[in-house]
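Just one protein chain is left out here, and the rest sit where they should.
To keep things simple, chains are lettered A, B and C as they appear, and every chain counts its residues starting from 1.
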Amino acid sequence: MKTLADFALDADQQMIRESAEAFLAENCSSEAVRRAMESELGYDPALWRRIGAELGWCATAIPERHGGLGLSWIELTLLMERMGQRLLCSPYLATVCLAASALLEAGGEAGQARYLPAIADGGLTATLALADRGVEWKPEALSCRATARDGGFVLDGAFRHVPDGAHAQLLLVPAWLDGELALFALDGDTAGVRRREHANIDRTRRVAEIRVEGAAVPADALLARGPAVAVGLARAAALAAIALAAEQLGGAQQCLDLTLTYTAERVQFGRTVNSFQAVKHRCAEMMVRIEAARSAVYGAARVASAGADTGALLLEAACVKAFASEAFYFCAQEAIQLHGGVGFTWEYDPQLYFKRAQAGSQWLGSIDGMRERAAAALLDHGADHGARNMEEQHA
Amino acid sequence: MKTLADFALDADQQMIRESAEAFLAENCSSEAVRRAMESELGYDPALWRRIGAELGWCATAIPERHGGLGLSWIELTLLMERMGQRLLCSPYLATVCLAASALLEAGGEAGQARYLPAIADGGLTATLALADRGVEWKPEALSCRATARDGGFVLDGAFRHVPDGAHAQLLLVPAWLDGELALFALDGDTAGVRRREHANIDRTRRVAEIRVEGAAVPADALLARGPAVAVGLARAAALAAIALAAEQLGGAQQCLDLTLTYTAERVQFGRTVNSFQAVKHRCAEMMVRIEAARSAVYGAARVASAGADTGALLLEAACVKAFASEAFYFCAQEAIQLHGGVGFTWEYDPQLYFKRAQAGSQWLGSIDGMRERAAAALLDHGADHGARNMEEQHA
Amino acid sequence: MHNEPHIDVSSPDQAFRAEVAQWMATHLTGKFACLRHRGGAGDEDAYPELRKEWAQLLARDGWNCVGWPEQYGGRGLSVARQIIFHEEYARAGGPGHMGHLGETLLGPTLIAYGSEEQKRRFLPGIVAGTEYWCQGYSEPGAGSDLANVQTRARRDPASGEWIIDGQKVWTSLAHESQWIFVVARCEPGSRGHAGLIFLLVPLAQPGVEVRPIRQITGSCEFNEVFFDGARTGAQNVVGAPGQGWKVAMALLGFERGLSWIGMQTHFEHQLALICKAARESGSDRDPAIRARIGQAWMGLKVMHYNTLRTLSGGDDGSLSREAYIIKYYWSNWHRDLGKLAMDAMGADGDILIDDFSRTRLQQVFLFSRSDTIVAGTNEIQLNIIAERALGMPREARPQTQEKAAP
Partner (left out) sequence: MHNEPHIDVSSPDQAFRAEVAQWMATHLTGKFACLRHRGGAGDEDAYPELRKEWAQLLARDGWNCVGWPEQYGGRGLSVARQIIFHEEYARAGGPGHMGHLGETLLGPTLIAYGSEEQKRRFLPGIVAGTEYWCQGYSEPGAGSDLANVQTRARRDPASGEWIIDGQKVWTSLAHESQWIFVVARCEPGSRGHAGLIFLLVPLAQPGVEVRPIRQITGSCEFNEVFFDGARTGAQNVVGAPGQGWKVAMALLGFERGLSWIGMQTHFEHQLALICKAARESGSDRDPAIRARIGQAWMGLKVMHYNTLRTLSGGDDGSLSREAYIIKYYWSNWHRDLGKLAMDAMGADGDILIDDFSRTRLQQVFLFSRSDTIVAGTNEIQLNIIAERALGMPREARPQTQEKAAP
């Protein structure tokens, strides 16, 4: 019965979800989000400490031997969904979904032992730089170079879009070393590292430019090198995309819920707005996309938690990211539209979701890019196993 | 006031449109269309004779010196719109829009004098072969070759999709002759020409495969050669695309009109179906697309009638074909949907429009292809004047 | 489904999967080979006699009605095993089941609501593949409005039989069936859900006429069924007279679930045919077609996950949110797939040639038009989602309509 039971939540998972929901309802109101957005740091450090130290959210999918809870991406995505619902401003995506995944998938045992316990207990923030521009892992879009010197290394490169890059304490940086890929761990305040936070539209998530200019690091900053780094970072990016999709799902659901509440109260032409069939159908369309995205997230989380091979994992990430990005943008757009005049005011919340929906739609793979990834697997020579299987079975 | 008056119809144009509408309402009922579809020829020859000899539709845009009426693409598109409304089965698109345009744009004075009078009075049916596959003019997709022999030429090639190709009396065939393009005129029954009509889904318009295998033609079968042939055929295809778009517009409008009538009569849940807001909005969406397409057709017809340069004409054709194809398909799809259960029966007409909408969407340029044509003009180096102007003005 | 979750399936299930696959590989051969991938939606009139024979072969080895309790002739398989069965059946190209209305709708309804006599009389014929059923729900004047049934049933005081007058429409396979289940109005003057009766009616009688309806495809997948003094015995009422709505709704409740698994495997086959057609036409290099193929594949994957979620009983055991969307989702996905198939073939899409992999796609294009209409139009589906799943107000049924000025 595992096939089926897998899609139902067990009692522990339900409890995780419900307690996260309750915690955030209390601690992450619209007012709290707006305060965090306007703060210099971009998030509330006290709330972040509670999440890490008290609630153990950062520890969720980190193995027990590294101080984690040893749970899976199923539990992590349940948490991300709730964080997305409430627009929580925090370094969770950067620290836990990206950096911890990179350590687990590409960081080597020593790096894991060094950093994961501190991440797990919320004591260390971290991030992962992925490319010169954009936030996708493409080795060919990486120009950062490492050179051995004085028993250590010197790094030179630039990364235009690093999530939470200005404040993260630990920076994971890929670089070319003697023609092969390597992953380095840098303290954020290493000499030669210049970090500049961007002004951006989605203030619920900060992005920084990081320039690494002749930054000297000790030998043990090199966590791993060789072909496994490319694969590991691809896997880490896919896992982060699945987590981000869960966050987007939560945002989409909240857009629908806000709209249902507003249209039930608002009266026009002598009727509550929610009694118009056009409004009803729009809300139904929102739900269709949300539930489709939810199924995609649930499925992808199960694949991720089962340790799928890389090809399958990347296709899973493509599918879930495309669906969740599309659902979130659609729902945010419709929330604004169906709120009418107040929908595009600063005071009401739909605009906050809308801005995050657009920003997130570009992260870790655009919708178009994800469709092409699936198409390549289906259509191109040497296509990946999963998709090609389909045709072999039916040829 | 020419700028504006141009978009209003003058009295003659209104008369042409109204008399065509009245004639087809009487002579091109659904029953008549279905009879023509099931006939071997694919159209009603008696009706076609009346259209040519009595009504003069074939003569519309042919210059007076070649026996035509010397009117413009404005009048021709008004007629095509009405033919599309009634799903007229006829060789008009092939003979008048494609072949006569090819003669006028690329056929040379002698070829025009030889064939246009007979086309104008409805006495000659004709067609134009465009490519090995598909129905778009792309010289690079042409492999037909002509070789000089015995004072004439021998042609070898194959064309998979020729509209009305099985029965047209005159075949216009482009071919490579000594490394340059040439346009030939062949009698349909020339030895070596094999024509096979396809069974197809849209039975309102017949398509044939034509194989030209060692077909010997006299010297005067060569109408023109050289670079002007490529340009002329591109123009002819663009003009035909504008005419086809007008036909699609008429079909789209009829889909809406059928739907308005049906939903006004049909009662469900105690209300006429047209009182549901979802149905109203769908019909409104149909109208939005139809009127947008109509504006596109009106504009393109005016550009065509003013003898625009080739770059502008091709962009105009791209725009109008994309809009009309999309509007027609959408309206036909929605007509089926809003007719409910009877919408997908053979007995009701929406299916006929739907099949023609799909077939026509591929002809003379797909929607995707037309969008890319516009994008190339805007974005690519050496882009066409019109689009590049835009940026120069605003840089 | 390819790329299915790497789930730790216990070995008895694996063995069962192999057993099904083996049985299919052994039997869907010889004269049955031509049935591979045939008989799905829009192709329902393919080889009817041979498919009945196939059904009887399945029955012989116990592969019909595998989810029914053993006491009624089924195998009593768990839901997990049923999924495996349907997956392997469809993966092997198993043909659409002629008896699916009996197996998936009427049988479960009789098991739940039928009398012992009815179960004894009717279940064995369904299991054996010897007796076939069609569905008498929709009527010409009612469309999506099932409560507006006009077909009448009155009791003959002499014989106790029920006499039926009226007309049903969109009955698929009526010409291949022996029986029809009919919702009719048995209390004159009643309206809406009240006063209905659920009757089992033999088709082979003078009072019943079956007329095929020609579809957009040119073929006749559906029929009209006319009742003019048709008769059925008193023992053929399911539930009580007047309580037909309850039975009719319960039957529709059986519509969802496992049959989606097989349907999706058919869809997967169609998508594979599109990939093949795109390669042949060269449109596999066209970015817009590629994007749509990628999107279609992802949509199918989501549909599969959505089904597994539904079959898992949802998050909290109540009627789950994902179950509300599935009809709307799959029918629109499939309609789009049909359009994609045609666009991927380009100008060749319009041309009919003797290649089933091509004609199948053309059939999908045309026949999928009905997907968003039958069994609740898109508009009805969205109403249901808005009203039942989201709790928004019901559509008003105004007493009089205001007429807009022209």
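One rule holds for everything that comes next: contacts are C-beta pairs under 8 Å (C-beta built on N, C-alpha and C of every residue); 3 or more make two chains touch, one makes a residue touch a chain.
Remember, it's a predicted structure, so these values are computed and weren't measured experimentally.
The chain that is not displayed touches the following shown chains in the complete assembly: A, B, C.
Within the full complex, the residue among B:A296, B:I336 or B:A359 touching the omitted chain is B:A296.
Among the residues A:T147, A:Q169 or A:S366, only A:S366 touches the chain that is left out of the figure. Annotation for subunit B: contacts to the undisplayed chain at residues 1-9, 14, 260, 264, 272, 274-275, 277, 279-281, 283-285, 287-288, 291-296, 298-299, 302-303, 306-308, 312, 315-316, 318-319, 322-323, 368, 370-376, 378-379, 386-387, 389-391, 393-395. One chain is missing from the display, and on subunit C it is touched by residues 287-288, 291, 387-388, 391-394, 396, 398, 401-406. Residues of subunit A that touch the chain left out of view are 133-135, 160-161, 198-202, 207, 266-272, 275-276, 278-279, 333, 336-337, 340-341, 343-347, 351, 354-355, 358-359, 361-363, 366, 368.
Keep in mind that, in the parts below, only the chains that are shown with their structure count from here on.
A summary of chain positions shows that the Cα centroid lying nearest the centre of all protein Cα atoms is that of chain C. The centroid of the Cα atoms in subunit A and the matching centroid in subunit B are 50 Å apart.
Centroid to centroid, with C-alpha atoms defining each point, subunit A and subunit C lie 40 Å apart. Touching of two or more other chains is recorded for residues 277, 281 of subunit A.
The residues of subunit C that reach two or more other chains are 379, 382, 395, listed in rising order.
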